[in-house]
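Shown here: the complex without one of its protein chains, the others still in place.
Chains: A and B, in written order; residue numbering restarts at 1 for each.
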Amino acid sequence: MATALKQFSVALAGKGVLTAAGLGLSPLQRAVAANTGNLQRRDCLIGKTLQSVIGGFVADEITAQLRAADPANRASRPFLFAAAAAEQAVADSGRILGAIPAARRGFVLSTTKANIDVFDQLAAGQPVPLAAQRQIQPAFLATDLAVRFDCRGPLQCVSAACVSGLLALQQGAACIRRGRADAVLVVGVDVISNFVLSGFNTLKSLDPEGCRPFDLGRVGLSLGEGAAAIVLVRRELAPAPRLLLTGCGTSNDANHLTGPSRDGAGLALAIRRALAASCAAPEDIDYLNAHGTGTPYNDNMEALAFRTVFGDHIPPFSGTKGITGHTLGGAGVIETTLCAATLESRLLPGTPRLRERDPVAPESLLETARPAAKLKRILKVNCGFGGTNAALIIEREQP
Amino acid sequence: MASLIETLVEELKAKLIAGFRLEGVTAATINADMPIFGGGLGLDSIDALELVAILEQDYGIVITERAVANKAFASVRALAEFVAANRA
Partner (left out) sequence: MNGEFSILAASWLGPEGYGNDLTGLRDWPTSLAEQLQRGDLNGLHWSLLSDSDPSRFLRMDLMCRLGFMAVELLDAGFDTMSDVRREHTGVCIESFTGSLDTDIRFALTPRPSIFTYTLPSTVIGEICIRFRLKGPVLSLVPTAPGGGDGPAEAIDWLQRGEAENVLCLSIEAMNRSTANSLPLPPELSAAGWHAAALLLGPEENPSRAQPLTAGPLADIAASRVRAPCRNALAISNRQKIQCG
């Protein structure tokens, strides 16, 4: 039977999300339907000066609400955001997760900088609770979250730049395939911090007016923050109709560290590996959610990669970072959550904040949201610093 | 004015050597009139950004346009003149 040959036989049993659009999947889906961007302007500390920045910020009211509900963790926004998303995912999974013994529940975290937020306070000699300090270390953040959600099975933490999220989903699925867990709670999170703003600022990669993926006039990216969580379970444990995670592929460009000479060959290789892992052909992909950061180089390179794999038949695709910003370690899980919601709603996202399509971007770029005639299989891709690439396929079990 | 520029030339050469970690390169081996980028020092686009950061942090000069950078980075001497004219 074909399913036995696929890399993974794993179902998505629950999901939850916190983004610039708001807390939960509904505000995110409303933003998709209305094709609105959710980037906001704020004055942020970059180094030692306040600068005006456009980013995908989590609303202050939501952060305040989360802190009030969990004062013990008020000094760690990554913990609060991740827990908020995980709670939704656990609730969304209904009785499935609860029926699985704690020792058979695994946990995987994806994050690039964890609680790097507290660096400034530590450097200034201000008091920071020990738990929040320890969460600078991503695996300690993972451990604390696993304890909160009573996942006593295998624990892993992935930190691989912007592909962390897709790798974390891959690892969660692998854990189930290897028989070490029956369910895995996969969480991705990152926050906008002085540290990361400062970094992208020194690279001059930020668009001062906000990112415009695949736009002719694009000049850079916008950072975002938030979290998402997906409960993966052994396929048999989820009721029909199932959403399945069937394959993942990774690669490294082996070319240039930060990007200018990337020809898309690395990403194309990762996509081909994901297709092979899912026993799928390029024409089996009904929608592609791009990495689409909005930098001139990234979006160009992705267009090349898509052409390499799909030739003249590139599936409908879009870049949704106009809603969320680039959430780094959160991106893979946040954007896969959006893809899972898309499989359910059958409304393909457009590319919010796009004004004029760059002719280099294939014509199948969706500028606005559009109902899908046929929607079985979605391909999600991300590309990271250091030349890493990842691609992941989720699909409806029934057409 | 001429000797101020010469002093800046030597100062900038030292910063380039340190900032780009150019081992085996001394001030004497950097020609002040050759292009900084594409002039044989083996520098890349990150190094160009590094130089922008050095100008901001060490001289208080903020460059926002590529055209300005291209002109200032034409040579170490051009850079010295740019710094002398614009330093905070």
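As a working rule, a contact is a pair of C-beta atoms (placed from the backbone, for glycine too) under 8 Å apart; a residue touches a chain by one contact, two chains touch by 3 or more.
Remember, predicted model here, so these are calculated numbers, not experimental data.
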Which residue of A:R42, A:H256 or A:R370 touches the chain not shown here: A:H256
Contact with the hidden chain (one of A:A20, A:C157 or A:I176): A:C157
Touch criterion as defined above, residue of A:A33, A:A139, A:V219 or A:L347 at the omitted chain: A:A139
Interface with the undisplayed chain - residues on chain A: 7, 47, 112-113, 116, 119, 122-123, 125, 130, 133-134, 136-140, 142-143, 155-161, 164, 167, 171, 174, 178, 195, 198-200, 202-203, 249-258, 266, 269, 273, 384-388
Residues of chain B (touch criterion as defined above) contacting the omitted chain: 19-23, 42, 46-47, 49-50, 52-54, 57
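We take it that only the chains that are shown with their structure count from here on.
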Interchain centroid distance [CA atoms averaged], chain A/chain B, Å: 40
Chain A-facing residues of chain B, complex: 45-46, 49, 52-53
Complex contact set, residues of chain A against chain B: 202-204, 257-258, 260
